[in-house]
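First the structure, then my questions, so here it is.
Complex shown without one protein chain; remaining protein chains in place.
We call the chains A, B, C and D, going by the order they appear; numbering starts again at 1 in every chain.
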Amino acid sequence: MNNIYLPHLAEIKQIIEESPDTRTFRLAFRDRDTADRFTFNAGQFAEYSAFGDGESTFCIASSPTNREFIECSFKVYGKVTQSLQRLNTGDTIGIRGPYGNWFPLKELKGRNLLFIAGGIGMAPVRCVIENVLDWRDDYGSLTIIYGARSVNDIIYKDKVKEWKSRSDVKTVITVDPGGETSSWDGEVGFVPAVVEKTKPSSENTSVIMCGPPVMIKFTMPVLEKIGFSGSDIYTTLENRMKCGLGKCGRCNIGNVYVCKDGPVFTYEQIRNLPQEF
Amino acid sequence: MDNKEKHIENGWEPKIVAFVCNWCTYAGADLAGTSRLKYPANMKIIRVMCSGAVDPVFILKAFERGADGVLVSGCHPNDCHYNAGNFHARRRWDLFHALLDFAGIEKERLQFSWISASEGKKFADVVTKITNDIKMIGPFKGYQEMNRQFTTEFPEQEKEKLVQQCTEAEAVNG
Amino acid sequence: MDELRRFARELLLKKEVAAVIGYEQVGEARTRPVVITDPDECRRLVLNEYCLNNLVVYLNRARIKALARSKEGIRKLAVVAKPCDIRSIVALIQENQIRRENLMILSMNCHGVVRDFGCEFNGDNLAAKCISCNTQSSTYADKSFGEVREIPKFTGKLEYDLSEIEQLPPSKRMEFFREQFDKCIKCYACRAVCPLCYCQRCITDKTIPRWIESSSHSRGNFAWNIVRALHLSGRCTGCGECERACPMDIPLSLLNRKMAMKSKELFGYESGKSTDNPTLVGSYDQKDSDELFM
Amino acid sequence: MKIGVFICHCGENISRTVDCPRVAETCEKIPGVEFSIDYKYMCSDPGQKLIKDAVEIHKLDAIVVGSCSPNMHERTFRSAAVAAGINPFLVEIANLREHCSWVHEDVESATQKAIELVRMAVEKVKRDKPLSKIKVPVTKRVLVIGGGIAGIQAALDVANAGYDVVLVEKEPSIGGHMSQLSETFPTLDCSQCILTPRMVEVNQHPRIKLLTYSEVEKIEGFIGNFKATIRKKARHINEDICSGCGQCVSKCPIKKKAFSSFEEGLAYRPAVYIPFPQAVPNIPVIDESVCTYYRNGKCGMCVKACDRQAIDFDQKDTMMVADVGAVIVATGYKLYSIGKQPLGSKYKGYGEYGYGKYKDVIDGLQFERIASASGPTSGEIKRPSDGKEPKKIVFIQCVGSRDPAKGISYCSKICCMYTAKQAMLFRHKVHDGEAYVFYMDIRAGGKMYEEFVRRAIEEDHVNYIRGRVSRIYEENGKYIVKGEDTIAGVPVNIDADMVVLASAMIPHDNAPGLAQKVGIPYDKYGFYNESHPKLKPVESTTAGVFLAGACNAPRDIPESVAMASAAASKAIILFSSDSLEREPVVARVNEDLCAGCFYCRKVCPFGAVEVRDIKDMNGVVYKEVAYINQGVCQGCGTCTATCLSKSIELAGFNNEEIFAEIAAL
Partner (left out) sequence: MTEEKLILKEDLLRICDDVIKKGDTLLAPGKSEYVIVKDVSEIKLDPEALPTKISFKSYVFPKSEPVLYYKRSKNDVTLIDADVNGRKIVVLGAKPCDTGSIDIMKDLFNWDYRDEFFNLRAKHFIMIGMMCKTHDEYCFCTSVGCSPVSENGSDLFLIPLSDKEFALRIVTEKGREFIEPYFRFLCDADTKRTEEVLSAAKNPETAFDPDEVHEWLGRNFESPKWDGIGEVCLSCAQCAFACPVCHCFDIVDEDYSYSEGRRMKNWDGCQFGHFTLHASGHNPRDIQSKRYRQRINHKFRYYVDKFGKILCTGCGRCSRGCPVSIDIKEIVSNCKD
């Protein structure tokens, strides 16, 4: 019987402490076949099992072009993430996926891209950035605006450093007021303000934006003011999910099951959904 | 005694959990140790600060996890390190015990005692008694059956399957 | 009934209460709880043998509480309650859930209710709790409506007899309860209708740790039903709503009744009797029985 | 999370019955265990170094030590963990010695149990949260309960060390039983003479607040932060105005209605009275029960007598609250009543000795009053019945004490000595008198005590008869004491003029009541329990509450004084720093989920649960939730088990940790 609820097993190859409450697992499938077959697109997510405590949904944070391993980052909130946090390198977790839709990177070829991320919302955005950087020549200018609560809370510190050092990417990192340190050389301020200050051009540009609801809520008017239209802005919805297969009914909003019809939506689509997320 | 012998003959050893308070019974158990008193090795102690801190659900969980018997023990009335924790506990246990009794769980499965820090002997005696009691009434069939069954759909068949799986699992796990 | 409507209307008109929680007739032998804020709607209120629900459950609902709250502070709520339901109010006052001064209790002088909607009101169909009822009126009521009439003599047959079950040997009792609990589908209707199940998040919905398995297999069902009865021990006022609400016809009140009997037997405590009593759980007597303890 | 498991052999104490290498080996297979090892003595320096090194090398996050009871070495291993950079609360001890190796004989089952115990500890430690100690401020003031010699000594010591003292005495004057005594053994110096200066010192000490005729109503709080509510009973005399001239006392027409309790019932006192001339404070009290004014509103002789208008018939009991950091309980003792005991009493009386029936059968304290120069007979030995000088007195020891049949199995300790003293005093005052002492054993352990008793026998010719008295009855104006001389093996009949019974020392009737108010345990007699019989003799099991004097067990004066000074020094040690560190094992409420039923508040023995209002945007309270004062909470966890919605967690023993332990069974 083909059991859609059966996860693949993967070994934790490396644990990266991103910030006090956020961790990244670098994972490799136990089974070579699975590793070969497991392909995904930027923006898709998976269900990660901590056996005994359940499954949790995170996006895949590594680039689809990376065939060595996959990475996921999670913030310790609930039962499953606490359980995952207790695991060590070499331990086994389960992965089901990839699920959901993805950012239409192929369709966006030739366009300029603006990435806006806040907090743990950097995880899906990072996946897209890495993917785009792999195909750097296919896209126009790239701008990254990333905000975290404090310097300590910035995740993917190495990656951020790498992007900053690249001349073909404009990288703006900001921390919330009060979150800066004495040696902080980035911006201080909330993401919407920093977007406004950065004034990215809306010309032939698409936005990929992930972050907490309040960030999205206040960044949207700024983007609109700059001249972006709802259909140019892509974001992800983070409803509670259990099955990831469009069955359990938890992520149902209006006519969509976020886990299958999403999680990537344009802002225009979201505006037309019942506001239940 | 034939009951007990029958159960023991099968090589079955009961699993018993004790929730004991830090100040009296845990220390009493320590004293039993320092006095080199001997008692059966079936009971494992979970230390809590006060007998008043033992939630009845702990006991249900212990049964769910295969405990054949549970002991809850604390300081004698008026001796509670926290003055009244054991009085509150006593009320709680009176009610809970009545409930479990009504639901058909044998009285011997859940026992209570007051054991002070100076009653090492009593601790050893109580452990021996409860172990014997449980050996007499045998494995906790009621809960074991519940543990093995998980849907009402095909009770018989599913049970068989799980039993089989459990045995397999046991074999693998040792 | 007219008196109730008039009185309720007055209360709302004079803005003495923020809302009136009462019953409305829906169908011949069925009523439904209704929350009235518009004085003119008071004509929907009814009082009869089909007023089964224990409306006290609403007093603790966030939504209803929000109705009573305004910028100026908390306004009163009026609730229609059978004398037996008022016991739940007493229990809730003891547990700091509601304040007497924020409440207007409109009591019905009760002569019994039917066991379930759709039944004709007669001795055969008398609700179990009414059989040996001795609270046809309550001293806690602000105002009582209707005349006191005799409760019909019970001529039906109860499906399960508590004393018979008590007589069974333990293994048979366990078998009986397991069989009953196995029916449980964990819809938690018993919890939803219970005026004393007011936790913000029920123990069974807690996942860290998982107190009660959410699966409705035997083990999870047993745990849920036992813990439900345990948490209501010494608190349940015997309104019997859980049993009525249960879609699977599990005789839930057997456990509740047994625990109420035990509370009385062991500690002389009856729930919902007086707001001055200390609660059973949460108080103790040095002289409580030491029988269980070695 | 990387966990290290360290299995101690404890020499051979564990390894004799538990296969330690196998335990270590098996436990390495537990998920999460990074490193596992066994060693001969984990608590030794090399053992601790082993832990430290392992933490460093294997980057451990938490450790489990399988060793002796946590009561032995939990502290040691926690310190070792701290030294290695691990939070001390990420250390769990599996008790493999007291709970396993020492109590089991079969190596196989003991080893299996040891593995399971370690597994439980591993699962718990996985869920343990790092905790840090809680600092609470200390109120540098002591409450001394009881103004007898122990209370006086404790109060003076604390006050002289520079800290404030509140001294509460339930009687109108301090002084206690010592003030009633005539002379004291073994020096025969006058009790009043040595006590009175101390009483005065207490009254005049700027750091001592003296509250006589007052009782402790309740004590809340915890070490360093007690809140004591004290009831000041109405004296009906304005203490601020009264000069203690005693005019009211002498004018009071009620002369023979009430017995003086100071004189042990051997004399009357007026309705307004000062218990004894040296009383401190020297302020009278009006006894409502006999005062005419309270019966019919008339009389008022005292009002007329008082030129300062200090009489205040309308005075009511007042309550006052004292914040204190420590409590010294020095409530003393009372004498066992020899006659018939009230129904339901745990003691049985000595009806056969005729106490209460025969006026001349008295107890030790009554004799003290008779022998006291300030007593009703001005120190002359006279019979209470007719005032005649007795020529033959029989002293009976162990009346009540050491007699399980009467309900008291302990030795009252002081009776041997005071009986010898009283017999001597009698012989000194009535030169032709004969003194007989019936004794069971003579217990004269103490400096100069044995010599004292020998003096009574050899110099003062007191007749010591080893044996018990079976009955006392009156015959021809004499009291026939029927006893047995067990050494000679003959029955003895003595026709005495007076009989003095050395009755047992027992706790006050309300000793358990006060213990519950203060929150300290007591034994079956009502004596307060010390925390450890040898190492903590003056500490009660409740932190911050100390014991002094006979409330703990029968004590003589020097012992009481020594204990009082010891208790005082304990309090002073507590006050040596401004705050004290507490274990962080305290309960915490999840306010989002709290349903506000406040069952936690009802069960909290320490009053640590407070009500916190949650307000909406308009400032209207929409929810009340429980809040646990971290300083007050003692971490018993009763609230966590009582909480129906499971919104309270006890740090260090939270529900998830316990569930994990159960799951690892």
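Basically, a residue touches a chain if its C-beta (ideal position, glycine included) is under 8 Å from a C-beta of that chain, and two chains touch if they have at least 3 such contacts.
It should be emphasised that the depicted structure is a prediction, and the values quoted were computed from it without experimental measurement.
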Partners of the unshown chain among those that are drawn: A, B, C, D
Contacting the left-out chain in the complete assembly, out of C:G123, C:P169, C:P247 or C:P278: C:P247
Full-complex contact with the absent chain, from C:R30, C:R43 or C:R75: C:R30
Candidates C:D124, C:D205, C:E270 or C:D288 - the one touching the absent chain: C:D205
Hidden partner interface residues of subunit B, rising order: 65-66, 147, 150-154, 157-158, 161, 165-166, 169, 172-173
Absent-chain interface as seen on subunit D, which is shown: 29-31, 33, 119, 592, 663-665
Absent-chain interface as seen on subunit A, which is shown: 1-7, 9, 11, 49, 51-56, 77-79, 81, 90-94, 213, 238-240, 242-243, 245-250, 252-255, 260, 274, 276-277
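We adopt the following convention: only the chains that are shown with their structure count from here on.
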Inter-chain centre distance, subunit B versus subunit C - centres from mean C-alpha coordinates, in Å: 34
Rounded Å distance, subunit A centre to subunit B centre (Cα mean): 48
Sites on subunit D at which at least two other chains make contact: 603, 642, 655, 659
Residue list for subunit B, restricted to those that touch at least two other chains: 56, 78, 84, 88, 92
Subunit C - residues contacting subunit B, complex: 165-166, 168, 170-178, 182-183, 203, 211-213, 215, 217-219, 222-223, 226-227, 229-230, 233-234, 255, 258-259, 262-263, 266-267, 280-286, 288-290, 292-294
Residue ranges of subunit A touching subunit D (in the complex, touch as defined): 85-88, 91
Touch list for subunit D against partner subunit A, complex: 1-2, 31-32, 34, 126-127
